[in-house]
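For this depiction, one protein chain was excluded, whereas all remaining protein chains were kept in their positions.
Moving on, here comes chain A:
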Amino acid sequence: MPDFMAQWLNQNDIFTAMTMMEYWNGLVNTIQLVFLSLIIGLMCAIPLAILRTMKNPFISGPVWVYTYLFRGTPLLIQLYIIYYGIAQIPGIQDTFWWEIFREPFYPALLAFALNTCAYTTEIIRGAIVSTPAGEIEAAKAYGMNWWMRMRRLILPSAARRAVQAYSNEVIFMLHSSAIASVVTIVDLTGAARNIYSRFYAPFDAFIFVALIYLTLTFILVFAFRKLENHLLKHQRPVGS
């Protein structure tokens, strides 16, 4: 932070340069956590969604159980189980896993990624099964095999139908990440709680952090609108 800014900030009671740095670090942590968990979640959701639409119950069943478990329990509980549960496994502290799970970041990332993956799987599955039967028949008539149909027809058109619902999931994920602060991660909410408890000023600390969340949400909404415009270009009336 440049000196003149630090000096200007230090005239405040609460929003000093130190406070701002704490918020900044919180912002970095929040973005890392949300971004990584969304990427991992999406990567695992696409194959799982395809498996979930399979007719064979031994393939689609386990995926159903997984999405049911993770959508059926609160994210906070999942985080508690993964964060505190892992530390209770006897002997885990002596294995290399502990290097990863000692820090709160990775258990939280795991919980968030598993959670968002479950929701995204269901979103994509819904989009896949609503592919018009006529399109699939037409593709079959052209002699396309399963893989080709998936790649050329079903997945692209499912992506168009899923993008609106998925933008909601992304925003929910950003807001759910607030609970990372219960496992000692200093994310945006964790920073706000620390600052609140230092100055006993709940309004200042939390309204400021709410504004940051609003800004992030605004950026996400804007980016998804651009993406929707791009994906749904063909649906716009001529001349608009």
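To be clear about the criterion, a residue touches a chain if its C-beta (ideal position, glycine included) is under 8 Å from a C-beta of that chain, and two chains touch if they have at least 3 such contacts; residues count from 1.
What we mean here is this: contacts and distances are computed from a predicted model.
Asker: Tell me the UniProt name of the left-out chain, picking from "PTS system cellobiose-specific IIB component", "Multisubunit sodium/proton antiporter, MrpD subunit", "Arginine transport protein" or "Helicase-associated domain-containing protein".
Answerer: Of the names offered in "PTS system cellobiose-specific IIB component", "Multisubunit sodium/proton antiporter, MrpD subunit", "Arginine transport protein" or "Helicase-associated domain-containing protein", the absent chain's UniProt record gives "Arginine transport protein".
Asker: Looking at the full complex, which residue from A:Q7, A:Q93 or A:N168 touches the chain that isn't shown here?
Answerer: Residue touching the absent chain, from the options given: A:Q93.
Asker: Using the definition of touch stated at the top, determine which of A:K140, A:H175 or A:R198 touches the missing chain.
Answerer: For the chain that is not drawn, the touching residue is A:R198.
Asker: In the full complex, which residues of chain A touch the absent chain?
Answerer: 84, 87-88, 93, 98, 102, 104, 182, 184, 190, 193-194, 197-200, 202
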